[in-house]
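Every protein chain except one is present and positioned as in the full complex.
When the chains are written out, they are named A and B in that same order, and each has its own residue count from 1.
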Amino acid sequence: MTTRKLEILVGAFVALSIAALMLLALKVANAGVAGSDQSYQLLATFDNIGGLKVRSPVKVGGVVVGRVANIHLDPEQFQPVVTLEINSSYNNFPETSSLAILTSGLLGEQYIGLQPGFVDESVEILGNGDHIEDTKSAIVLEELIGQFLFNRGNQ
Amino acid sequence: MDNTVAKPLVDIQNLTFSRGDRVIYDDMSMQFARGKVTAIMGPSGIGKTTLLRLIGGQLKPDSGHIWFENQNIPLLGRRDLYQARKKMSMLFQSGALFSDMTVFDNVAFPIREHTKLPEEIIRMMVLMKLEAVGLRGARDLMPAELSGGMARRAALARAIALDPQLVMYDEPFAGQDPISMGVIVRLIRSLNDALGLTSIVVSHDVNEVMSIADYVYVVAERRVIGHGTPEQLRQHESPLVQQFLQGLADGPVPFHFKAADYAQELMELKV
Partner (left out) sequence: MILDKLQQVGAATLETIQGFGRATLMLAGALWGRPRFVKAWPLYIKQFYVVGVLSLLIIVVSGLFIGMVLALQGYTVLSKFGAEQMLGPLVALSLLRELGPVVTALLFAGRAGSALTAEIGLMKATEQLSGMEMMAVDPLRRIIAPRLWAGVICMPLLALIFTAVGILGGHLVGVDWLGVDAGGYWSAMQANVDFEQDVLNGIIKSTVFAFLVTVIALHKGFDAVPTSEGISRATTQTVVTASLAVLGFDFVLTAVMFGG
């Protein structure tokens, strides 16, 4: 076989593999938040993060606005501190916003739900490095069962 | 004919080579004169092919010198060794043609690799070399389509493609029918004279070798046991040389493989 014919076939092969890569990158993986590289960081402290993991999504009303960048334990207060990386196009959350650790579906993964708070003249907008005060920890099943039994016992 | 008048092209001095525990050569010395056909003969299995590989630098001796032109082959670095190898070529027993190229491309291979000559010149050179071995019409065949003798001739054309100074032949007559044998014999001699080559022929085909060699070394028992022109050798007094040259079944190289006493072994079966 001539070199020219081989070159054409090899070129087609490489083109096919690039097409496969495009398919995987665009249609299969989420090109969403990974695409835009502008983001800012917010911090929040919880009592219990439950099953929250790094890279878990941050959602407002079900829409992904960012990801969990880091989880570490405050060495003095012994409380978990979560670093959120929020997409820069969502940059006007008021400081009265609250965070809760929710579960998607019954057996699904855990994510952070952000509920924007009320806005008036005295309320500031959250910027890079700010701390969100109002946080609700994850629901721990044992505590829930304990509460339920306690309530039953009281009746 | 004095073999040492002009400086020999290849000069082996005090060569010792062993493979594992077996000593193949023990303090051996040989000279190969320029422009002459020198033969190396001996019983099979004593390592004649190994000697060619030592000259070509594929193997390193335990001690001794192998002088090629002004260079000591075992001491050469990689690049110098490759430069030296461009002046020598080897014809392998099986021909060793590249199975995925035509005869033409095989002969053109060394030219294309080592020179930047344009294709028209290369074509002329290849056709000339093929004409010299009588295969110009077969240049578009693949090696698988050639007979053994033709493959060997094509390999010979490839070996002389770059007009080397030294050509080494590894058992060129082995397993050939009389016609192919005659062709190869004629080619070795005529090419040597026409191109001013120095040829080293390793073989144990006594008659063929004696008919074209200018000088012969007989190697056995790890060293040279006899050397000289073919006439000198025929009168050599060593019984081992004579047994070899005349093809006697029994002599210093015994007919019987080492075994216990014959009568005793027969008697044992009866018990």
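Quick note on the criterion: a residue touches a chain if its C-beta (ideal position, glycine included) is under 8 Å from a C-beta of that chain, and two chains touch if they have at least 3 such contacts.
Quick caveat, the model's predicted, so the values are computed rather than measured.
Contact with the undisplayed chain is limited, among A:24, A:43 or A:140, to A:24. Considering B:7, B:60, B:114 or B:186, the position touching the chain not shown turns out to be B:114 (whole complex).
Think of the hidden chain as still there; on chain A it touches residues 1, 3, 6-7, 9-10, 12-14, 16-17, 19-21, 23-25, 27-32, 34, 53, 55, 107. Although one chain is not shown, part of chain B still touches it, namely residues 56, 58, 82-83, 85-86, 88-90, 92-94, 96-99, 109-110, 113-114.
Keep this in mind: only the chains that are shown with their structure count from here on.
Distance between chain A and chain B, defined via averaged C-alpha coordinates, is recorded as 76 Å.
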